[in-house]
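As you look at this complex, bear in mind that one protein chain is not there, while each of the others sits in place.
On to chain A.
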Amino acid sequence: MKKTTIKTSVVLAALAGSALFFAAKPAPPKNAKSVKAADESGLKLPSGFSALIVADNLGQARHIAVTSSGDIYVKINRARNGKGILMLHDKNGDGKADDITGFGTYGGTGMAIKNGYLYASSDENVYRYKLDNQQHVIDGTKPEEIVHGLLSRHEHESKSITLDNAGNIYVNVGAYSNSCQKEDRQKGSMGRNPCPILDSAGGIWQFKADKLNQTYGDGTHYAMGLRNVVGLDWNQQDNQLFVMQHGRDQLHDIFPDMYTVQQSAILPAECMYAIKKGDDAGWPYLYYDQIQKKKILAPEYGGDGKKEGSAKAISPVIAFPGHLAPNGLLFYTGNQFPARYKNGAFIAFHGSWNRAPEPQAGYFVVFVPFENGRPNTEGKWEVFADNFAGSPDKVKSGRADHRPCGLAQGPDGSLYVSDDSKGTIYKISYNNK
């Protein structure tokens, strides 16, 4: 006990020392309060940024939405005590939620605010709640059901949502399969051709944001050939939908003669697609190889790791290493962060599991600078917020303390990040103006 106190005090002294060192170098931060809080968050951020823990232990906090007054709605994956949506309010203005209320009995992932409504999804349905002029839900017990009956078959069950400016809502229906094999994930099992999953899953559906009781037949099959999308956002500059696809797993497990364990750990790419109505991203027939920079025919459909797939499929606008699991996408439109962040993309990478026995990776928030509504041409990206895992060893083993999932922008331009492992909500701000 004594030993640990000595140790912690040494660490604290060292931390204090380095804080002084950093504080001395650039212009002194204006808001000393949140700099102190950044230490508590444990996150590693670019200089001038700091993070605050708004709330903790909320359960599996998936996607989030922030109101115009800074209250935070959090969608919980598995309802706790009959509450699947939490509202976090900060009464005393210290940045920490001190008033947490809940409603919505169902679990799920999707959470968005648009035109006076809060939108939320379970794994089958999409609901909305009318907001008052403070953007507070008027009656949490009476949601309107916008969409029902979406397929949820065990795998890739979450239904993420985003809205455009023309009254439409976009819903991901993930494929209930890894690569549409005859026997899912079984070694050597070949692909079903044509893949029967694609008519009702493995794509994005567009529905009317204000029409009740819609299901597949009422919506538009907006994009197909997307295995599973969790992070998606409407790009205001392009007026276009962007999505992050979770690439397929287990190339080595299923085709050990074609792929080494090491190749399987980094392939295929996790892809960002700019979507137009009618686009097909090619799942399950092909995958994107970020090293060869090609769309490669899937081994389940006769591929050998080199043969290219159909040219009809769209290409990603930027590709990331395999299995990092992009669960949140947000285009930054605020004015608080330095100018280079404006209109760029933040991506929350939940972190890998499918790399074992190779070391795991991810558990960070990435930034991609955009120029004229597209990622920079070199495909450059940078880690923006790191150390959600707690240590480099916890990254490697996959035993991460926190896993970033949802992203939202506050009215003051701060960036909010949710963690669905411990249920922590972070607020990242730029103070070094």
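Definition applied: contacts are C-beta pairs under 8 Å (C-beta built on N, C-alpha and C of every residue); 3 or more make two chains touch, one makes a residue touch a chain; residues count from 1.
Going forward, contacts and distances are computed from a predicted model.
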Determine which name in "C-type cytochrome", "Co-chaperone protein HscB homolog", "Sarcosine oxidase subunit delta" or "OB-fold domain-containing protein" the UniProt entry assigns to the undisplayed chain of the complex. "C-type cytochrome"
With the full complex in mind, choose from A:T220, A:Q250, A:S315 or A:N376 the residue touching the hidden chain. A:Q250
Which residue among A:S41, A:Q60, A:Q214 or A:Q290 touches the omitted chain? A:Q60
Which one touches the absent chain: A:K187, A:K276, A:K312 or A:K380? A:K187
By the contact definition given up top, give the residues of chain A that touch the hidden chain. 60, 77-78, 154-157, 178, 183-187, 189, 249-250, 252-253, 353-354, 356-357, 397-399, 403, 420-421
